[in-house]
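The other protein chains are all here in position, but one chain of the complex has been omitted.
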Amino acid sequence: MDRPQDNFAGASFASDNTAPATPEVMEALSTANRGPQPAYGADEITARLERRFAELFEHDVAVFPVATGTAANALALSACTTPWGLMYSHRLAHVNEHEAGAPEFYSGGTRLVPLDGPNGKLSLDALKSELDAAGFGVVHESQPQAVTITQASEAGTLYRLDEIRAIADLVHGRGMTLHMDGARFANAAAGLGTAPADLTWRAGIDIMSFGATKNGALAAEAVIAFDPALATSLAFRRKRAGHLLSKQRYLSAQIEAGLIDGRWLGWARHANAMAQHLAQGLTALGVATLDFPVEANEIFVRLPEPVIAGLEADGFAFPTAARRPTSSSSGW
Amino acid sequence: MDRPQDNFAGASFASDNTAPATPEVMEALSTANRGPQPAYGADEITARLERRFAELFEHDVAVFPVATGTAANALALSACTTPWGLMYSHRLAHVNEHEAGAPEFYSGGTRLVPLDGPNGKLSLDALKSELDAAGFGVVHESQPQAVTITQASEAGTLYRLDEIRAIADLVHGRGMTLHMDGARFANAAAGLGTAPADLTWRAGIDIMSFGATKNGALAAEAVIAFDPALATSLAFRRKRAGHLLSKQRYLSAQIEAGLIDGRWLGWARHANAMAQHLAQGLTALGVATLDFPVEANEIFVRLPEPVIAGLEADGFAFPTAARRPTSSSSGW
Amino acid sequence: MDRPQDNFAGASFASDNTAPATPEVMEALSTANRGPQPAYGADEITARLERRFAELFEHDVAVFPVATGTAANALALSACTTPWGLMYSHRLAHVNEHEAGAPEFYSGGTRLVPLDGPNGKLSLDALKSELDAAGFGVVHESQPQAVTITQASEAGTLYRLDEIRAIADLVHGRGMTLHMDGARFANAAAGLGTAPADLTWRAGIDIMSFGATKNGALAAEAVIAFDPALATSLAFRRKRAGHLLSKQRYLSAQIEAGLIDGRWLGWARHANAMAQHLAQGLTALGVATLDFPVEANEIFVRLPEPVIAGLEADGFAFPTAARRPTSSSSGW
Partner (left out) sequence: MDRPQDNFAGASFASDNTAPATPEVMEALSTANRGPQPAYGADEITARLERRFAELFEHDVAVFPVATGTAANALALSACTTPWGLMYSHRLAHVNEHEAGAPEFYSGGTRLVPLDGPNGKLSLDALKSELDAAGFGVVHESQPQAVTITQASEAGTLYRLDEIRAIADLVHGRGMTLHMDGARFANAAAGLGTAPADLTWRAGIDIMSFGATKNGALAAEAVIAFDPALATSLAFRRKRAGHLLSKQRYLSAQIEAGLIDGRWLGWARHANAMAQHLAQGLTALGVATLDFPVEANEIFVRLPEPVIAGLEADGFAFPTAARRPTSSSSGW
């Protein structure tokens, strides 16, 4: 039998948010729970986590674990902007489509400007054209201050190094800051086979959201600031947003579990491979069309209604995008 | 030997935030992790949690699990106020002293007015006198809208039913809303031996923060709205604040673990008993003075410097309040 | 000689913001200054202004004079939205292009979504298509709440009654609110020859900004709420924004001066006629192209560089739009 679903018997094709945590993460929680530990991030696990991130990124970093990607993105962007600023993202970006105004809330009203670009990636030309038309220094207009790109993108595609560098050069050339939403950074790093340092600060990323929830954790993300000057503001911003956990060690432990022995990349590599497998099978079926190239662990597929009905009857779970037919999401 | 510390060998007298989670909570996490579950609170555990809370409080409730008490308080207060409002708390309240402006952030600038009262409890007279002087309806003045009381209080004391009712009557009589910060609500319910319903909505509480982190969980609190009309706003407020966890089931599981078979009260009863034990021992020593009556699980004790030094030399951990000598905190 | 500029000898073609106030407005200020008057809008002039507006609009209205159109728009929109909302405008709208984030500031972060439409007017189809794709009630997405249209538009064009009604029906059908930026409402009313009531609440406008600064005043606009329920919130919002003037009578007097004997329409009719005259002359010259139909008192004209240089050499003042060549503005 080579019907593709056989290879995924019992599997869920729903969002990666539905997946359980890895055994290593659960084990790390148990270990972290063995006795009392200082509160609010003064614990040993958090200290180790910071060292591990510094090693991973080959750079001094300020690390701010939080419980959600929305919080990580909003905190990071707020540290890069003023309330009368502009921040730019791809139109499909999570910050634009699925955060219910968190970036505006955290920043105090900074305006988010969605831009286009093929395959869910911000177009350098679109950004340049927008910035060329912007009123830098004109008091009547909101001021361009930050750009955010998502790696892997919300379309499941990847920015190449030269693409990131070109955007970073443009952004820095205008005195602005570049943020990376790395909710699926692991899938990007695994997919590109590139060192985290190369993919981030060496390419011009100033600050990032590093995701673990979609890669084995229960609920753990981290803002990583490559510029230590951002640390003071972020510490207060995080606390004031209610995202400084009193028992932060449990957040840190979840993330650290992935950083040990490169597990985070292994988990992501597996997810990417499964996505490739599924995409190839779907394509081979002849009834499916993919909206975007499958480069990480997200698949956006168009299926005939009867096929959808049949799959659902067979117990497969996956999200359908009734409202926005062009972005039907079935990440994993 | 009857030196009190013998009974606490190896124990930490630091904040209850340093304590590990209970085995039941850890077990609940493992159970929640057995397979995929719908994201963003559409899971079975969250559904069960809502039913359990409705039973516990003998009332329909809207439940919003979040990761921190600061978030719970700020969300709850923001739902009760407008940005040009006033909210009142005791001067020692966590919202006033230890949330770095979260209430103002979430509410969009509502002003927090700290009031006094003996033993960490808001004085009815102080509140009445403040409200009598307030400019209700006067466009030049911020508008009184909400009051928050902490149960158990930040001084480790408890509001009696008639005290809550008197405050609630005053608050409602002025068209305002009453919030309870229940970060240690379990300790209050255990200490008073009163039904949760009596301690809350039947006494006039409109909305509360229900704490689990300080009572056995890793990081889990919940906003409980007794007025369903608040639910819509809270759902958006929570998401926009980055406090809607994609894998919310893990938050719900932590809280639910406590609600099964009344464990939460048992854990709190134990903590209260230990606090009593310690307080009595300290008093018996003749060198310690207690700042407040010990009614829950917090002890605020003044010790001679040599005693502090000796305890620390023996490996006991507890916070010292160098900066604010009058509220030296050593909760547990 | 019939070279058009002869008819405008010594005239300025710069923004109408450069024009002086009318003698009637100056006279009203002198009259208002004859003696002491109650502060903060408790004066007789303000009371008369409210009655005049009620007559003008044939409807009970709540009137909030402020010093700028930016404040009027931002206040009005903030009263129609929550911080997790969406408000829609034309891309060329003043709120989108020239208010430096005031709508976001006043609303607490509500997102402004710019839409397209020919001749500076919001396209019903574009709006419908956007609302159809919006996530009403979906907690992950900002919520559609308000639409603002500018009458006369920023392109100097006018919405017809049926166009307003169609937008209003769509907006109200989705439970949203419709605002009109009437910075040049006088020019629209004069241009269309339609009663103010027909152009506003009878066509579905819920709240508006009524402009006087560009029509004879020094600095005076008013938020006009046709729904009295909005009055309480607006009173506090205005004060909190520092836009409740202690000597509000001077604002009210400026606006009232225009409302006496229909002067405001006469002034606007004159401005419209001059714009027509100029536009026809420019077109007749054969060197000018108009970007938009001239329906009110704004002209957006493309001229050959030598003509521009020549005009400037002759002492004519007008703004050139180096940065945004497609919206070179020379309103009057």
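Order as written gives the chain letters A, B and C; numbering starts at 1 within each chain.
Following the convention adopted for this analysis, a contact is a pair of C-beta atoms (placed from the backbone, for glycine too) under 8 Å apart; a residue touches a chain by one contact, two chains touch by 3 or more.
On a predicted model such as this, the values are computed, not experimentally measured, just so you know.
K.L.:
Using the whole complex, pick out the displayed chains that touch the missing one.
P.N.:
Among the chains that are shown, those touched by the missing chain are A, B, C.
K.L.:
Kindly state which of the options C:Thr46, C:Thr70 or C:Asn96 is in contact with the chain not pictured.
P.N.:
Candidates C:Thr46, C:Thr70 or C:Asn96; residue touching the omitted chain: C:Thr70.
K.L.:
With the full complex in mind, choose from C:Glu24, C:Glu50 or C:Glu99 the residue touching the hidden chain.
P.N.:
With C:Glu24, C:Glu50 or C:Glu99 as choices, the missing chain is touched by C:Glu99.
K.L.:
Among C:Phe64, C:Tyr159 or C:Phe236, which one touches the chain that has been omitted from the display?
P.N.:
With C:Phe64, C:Tyr159 or C:Phe236 as choices, the missing chain is touched by C:Phe236.
K.L.:
Residues on chain A that touch the omitted chain in the whole complex?
P.N.:
Chain A touches the missing chain through residues 40, 82-84, 108, 139-140, 143, 233, 235-237, 239-240, 244.
K.L.:
For the chain that got dropped from the picture, name the residues of chain C it touches.
P.N.:
Against the left-out chain, chain C lists 12, 14-15, 17-21, 26, 29-30, 33-40, 66-72, 74-75, 99-102, 105-106, 213-214, 218-219, 236, 239-247, 250-251, 317.
K.L.:
On chain B, what residues meet the omitted chain?
P.N.:
These residues of chain B touch the chain that is not shown: 83-85, 97-101, 104-105, 107-112, 133, 135, 139-142, 323-324.
Criterion: only the chains that are shown with their structure count from here on.
K.L.:
Which chain, with its centre taken as the mean C-alpha position, is closest to the global C-alpha centre?
P.N.:
A
K.L.:
Please work out the Cα centroid separation of chain B and chain C, and write it as a whole number of Å.
P.N.:
Chain centroid spacing, chain B to chain C, equals 50 Å.
K.L.:
Between chain A and chain B, what is the gap in Å from one C-alpha centre to the other?
P.N.:
Each chain reduced to its C-alpha mean, chain A and chain B end up 33 Å apart.
K.L.:
Just curious, how far off is chain C from chain A if you go by their C-alpha centres, in Å?
P.N.:
A distance of 42 Å separates the two centres.
K.L.:
Could you list the positions in chain B whose residues touch two or more of the other chains?
P.N.:
40, 236, 239-240, 244, in rising order.
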